[in-house]
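Only a single protein chain was left out; the remaining protein chains are all shown in position.
Moving on, here comes chain A:
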Amino acid sequence: MRLLTHNMLSSKIKGVSNGFPLRIEVEKVIEKQVELNPDFLKNIFPKVDWKALVEAGRTMGFAELPEEADLLMLDSSEFLSKFHHALLELHLEEGALVCPETGRKFPVNKGIPNMLLHEDEV
């Protein structure tokens, strides 16, 4: 699971008012090289919850993202490659996503988060 996916997911358990961002429990992180596509990054930047991405990156062992970011920074290739690395190259291979309110763990195995809810959570 890349942090782009993490940035889009939340816990939808019945009764949870804000299930975002999910806390990451790391067992195994791998890095996969991905070709940098500036157009895609510029497209997706406004949709990313920046704080959640910075926090998630830190949990995964990448602390180089600035606390704040705006559209102007996208012109810097240094920033772009850091953003790219955090968003698309860090993979949570094994671990879990934890609901911030209930503590329910959504397991991540072989890089696939399992977001399906139990019967009593629907």
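General remarks:
In the analysis below, contacts are C-beta pairs under 8 Å (C-beta built on N, C-alpha and C of every residue); 3 or more make two chains touch, one makes a residue touch a chain; residues count from 1.
In this text, contacts and distances are computed from a predicted model.
Taken from the listed names "Cyclin-K", "WD repeat-containing protein 46", "tRNA (guanine(10)-N(2))-methyltransferase" or "RNA-splicing ligase RtcB homolog", the protein name that UniProt assigns to the chain not shown is "tRNA (guanine(10)-N(2))-methyltransferase".
Residue A:L4 is the one among A:L4, A:V29 or A:M73 that touches the chain missing from this view. The residue from A:F20, A:W50 or A:F79 that touches the chain not shown here is A:F20.
Although one chain is not shown, part of chain A still touches it, namely residues 1-2, 4-5, 7-12, 18-21, 32, 34-35, 37, 39-40, 43-44, 47, 49, 88, 105, 107, 109-120, 122.
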